[in-house]
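In this view, the complex is presented without one of its protein chains, the others remaining in place.
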Amino acid sequence: MPQPGYHAPETVQQAIALLSKEPGARVLAGGTDLIVQMRSGRIASPLIVDLKRISGMIGIRASGDGFAIGAATPCTALKKDAAFAAAWPGVVEAANLIGSVQVRNRATMAGNLCNASPAADSVPALIAAGATCLIAGPSGERELPVEQLATGPGRTGLATGEFVVELRLPARPKGGGDAYLRLIPRTEMDIAVVGAGAALVIDAAGTCTAARISIGAVAPTALLVADAGAALVGSKFDDAALGRMGEAVRAACSPIDDKRGTISYRTDMAAVIARRAVAIARQRAGEAN
Amino acid sequence: MNAPEAKSGFRHVGTRPVRPDGIDKVTGKAIYSPDFVAPGMLQGAILRSPHPHARIRSIDTSKAEALPGVKAIVTADDFPTLKSLMVTMGESAGNIIHVSRKCMAQGKVLYDGHAVAAVAATSAVIAAEALKLIEVDYEVLPHVIDIDEAMQPDAPLLHEDMVTEGVQPRPDKPSNIPTYVSKTKGDVAEALGRAAAVVEGRYSMPMVHQGYIEPHACVASWNADGQANIWCSTQGAFVVRMLTASVLGISQADIRVTPLEIGGGFGGKTTVYLEPVAMLLSRKSGRPVRLAMTREEVFRASGPAPGVQIDFKIGATADGYLLGADLSMKYNVGAFPGNGVQVGLITALYHYRFESFAMHGWNVVTNMPGIHAYRAPCAPQVNFAVESAIDELAYKLGIDPIELRLKNAVVPGDPGFTGGTLGEIGFVECLEAAKAHPHYSAPLGPNQGRGVAASYWINAGGPSVAAVSLAEDGSVLVTTGSPDIGGSRASMAIMAAETLCIPYEKVRVTIADTSAIGFSMVTGGSRTTYATGKAVIEAAETIISIMKARAAGMWGVDVADVAWGDGEAICLDPAKDNQRLPIGKIAARMNNTGGPISAEASVNPHDYLPAFGVHICDSEVDPETGQTTIVRYTAIQDVGRAIHADYCEGQIQGGAVQGIGWALNEAFIHDKAGRLDNPGFLDYRVPVCSDLPMIDTVMVEKPNPAHPFGVKGVGEVPIVPPLATVANAVSRAAGVRIRDLPLSPDRVYSAIKSKG
Partner (left out) sequence: MSRVRIVPTGAAAEYFGGSGEEFDAEAGNLFQLVEVLDARAPGFGDAAGVQLVFAVNGEVTEDWTAPLPERAEVLIVTKISGG
């Protein structure tokens, strides 16, 4: 009976070497997806590469004006970083909707992203915030917008030997605010039927000067809905602009019918939840002015 | 929370002492069934069918047997062929053949997850690997999940020999309908014709599961001399002994069943799924064998509660008197005939004085796991329909919903379902308490709605044995055969301490194995505090008479001159100047006065009384998303008398929470291939803490005159009213009547949308 090998390398280079040697190898961050999937038999991996011993993998540091979050940083740690929590409350809230306290003490945003579930909660928030991921691999480093990492349910564009080293977020723009909301049948411990992230910038007059809207659980991957953002730019969030934003969100939806929601319910809810997320982001942006 | 503390006349009854099993349970020291380890124990695993309906052409276990570490493999061939025989399980009956077939499929698999083979190996990993090597040749058959489809004449047949019972003339063709029942009173059509208001509707709800935290698990060890030990988590060790012995065709005295701590049962642990299989694996391997279900196995292959489809029509006079009820019930009982609609018939309407009614009911078998008991089994389903319709009727007539219920509520002396008269029931008292509760008149916010519903549960009595003995220092040992699920050790200690007039802490309670105490029926049916409690009290009273006699001997007086009070014998002989002998002194000398002091009582009481409950719920519905928030919830119940106030309230809260779960989100979901699509707590959505407000409880106490302390039984009735209570509240808040459960956000949203 083959038992998977376990390695906890201490450098990025060692991790790359291990991952390159064994194409079926899996990266372990918090393990809250990986171990569950291995136990259920959904995936079998000959080799587990734990990132947590690599220095710099756990924690948030300033990077230029913005933030770099180590790939193994647990979600609860994000709340404790006052500067980050003040800059991107929507991202911190999204990451802290995941599971329960026990789950979040281990779960990471990078794991949430690389697990590539269309319903991953932190991902739409990261996309709206304009986050990128820094990827290390046999041929060096590359940086990719978060929305480009997942290629389908459970699939990413990571090549053999590559893994995400850190997530990078810009500084909060002046007049900026973000938010993430999800719809679930319960109040916690559930998977998003629909999720929506919004990051806005408004000027002193209250006019929207920039907007990024992202939706989750309504398409094979979390989406950046450029049209939805564009519908808000130049407006003061009047009903007509919000209506156009909602229509753009609906148009971007291509959900499936399953036990967690029907196509029509998910599509209707995407617009409702996006609108509510925009309202919160707008309030935060207003407070920042 | 209005539990009366230290009621007049009682020292312990009604108080809230710490439970004796509490420390072990909260510190993880308590041994639950998956914790138990026997020396040399093997790990078992069960191969389960991926098909909901298939004929087993053959099973090839040779490759698995060849795997190093595999010590035994069991299939249906290892089970004895049984004759059809009805046996008592819990308090109802079942056919032993079906019990056996739930442990291991024989010839056919009848649901996704049905057991087809089992392995015992030196490790769990090897056992799992061996399962993959077992080759089963299935002839896949068409399956049926839906009640209506299963009732069609051309539906796939689960049991080729099953003919509907209760139909005249006896049908000559088999069907998926094992049972038809009916009961009528008066002329319903005529009565409804006179009604000022009539309400009619079709109600439905899906199959749901008990969701106990601890999965089924056991260790069995069967020696070559035929004697066996089973350690397991169960609501009744004696039912495990009887069913295992019957399925295997062996003597009951050869099996000693030790009940371990139980992590929830709710009725679902009053039968066997694993024990006979573990026994056979143990006999073949010569070693103790553990079998433990995963959560997925629990959902796919244990005993859920039936889904239903119910048509209900009800009418009343303009001033709210119920004239007639026309009720037709279809219960989806899963793969085997079960007690479904029979209970519906008894619990649907008897809490009101209907002038006339016509009830018809069918059990329907489908390719889902066979149902088993779940807290007031089969009553919540029909109560949902009845209490929803009563609510609609009240609004239609412009009568307050509690007022309408009060006008029709049964009172002591009214006929009950067995034809006799109802005793000291407290339905009216509960309705009055609900009406007077501040919750009922509190203002509602926007998008909020209030619902109420009422129900009853018959409760149960039945056989129990208890033993009481004294330690040399006068502390007291109570032994029963009733597993402690909801705090019964504490309740038994309270009742013994009350009877003996001694401190609660001086009494310790043990749950014995089947070889250490006489037969006791399961902990279930809301019977334990009532029936086992009677045995404990009776044994304690015997201990008092023995102690009085011993004290008389020590004093040299006639026993008639000895009284008992305050935990001591009191000498009434004036010559002895009111001398006293405390229990400790009598115990210290017991071997000089006749030997150990111990007594056993065996009882079989049936003077129990039904329990009544009335619940009030405020819900808030988000009109844009259909999401429901339970804002406030109050459960009012006649408990007879609360022995341990906390655990009565805990039962009421727990029942309410489970019922709220059925109402809001719980459902078995099957995919097109007939496989259970949500066999886990992620998509089988029991409520989480943050879904619920504090469940406020009000205990009405109308004592049962037939129990020394007035116990009626509290554990089951609280799961009955929540379905309609919540549905009535949500229907009000949403402005549209919803007759299908669960009230998941998408269902509520489409109802709101369809009302336009």
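By written order: A and B. Residues from 1 in each chain.
Everything that follows uses one rule, which is that a contact is a pair of C-beta atoms (placed from the backbone, for glycine too) under 8 Å apart; a residue touches a chain by one contact, two chains touch by 3 or more.
Note that this is a predicted model, so its numbers are computed, not measured.
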{"item": "Omitted chain's touching partners, listed by label", "value": "B"}
{"item": "Hidden partner chain, touching residue among B:Gly370, B:Gly426 or B:Gly524", "value": "B:Gly524"}
{"item": "Touching residue (missing chain; options B:Ile23, B:Leu85, B:Ala253 or B:Met694)", "value": "B:Leu85"}
{"item": "Per the touch definition above, residue among B:Gly420, B:Gly556 or B:Pro574 touching the missing chain", "value": "B:Gly420"}
{"item": "Full-complex contact with the absent chain, from B:Ala76, B:Ala301, B:Val343 or B:Ala497", "value": "B:Val343"}
{"item": "Where the unshown chain meets chain B, residue by residue", "value": "85-93, 165-168, 170, 179, 181, 183, 210, 265-268, 270, 339, 342-343, 345-346, 373-378, 415-421, 457-462, 524-527, 604, 606, 715-716, 719"}
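We take it that only the chains that are shown with their structure count from here on.
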{"item": "Chain centre separation in whole Å, for chain B relative to chain A (CA means)", "value": "44"}
{"item": "Chain A to chain B touching residues, read off their complex", "value": "1, 3, 183, 185-191, 193, 259-262, 265, 268-269, 272-273"}
{"item": "Residue ranges of chain B in contact with chain A within the complex", "value": "125-126, 129, 624-625, 627, 664-665, 669, 677-678, 681-683, 685, 687-688, 690-691, 744-746, 749-750"}
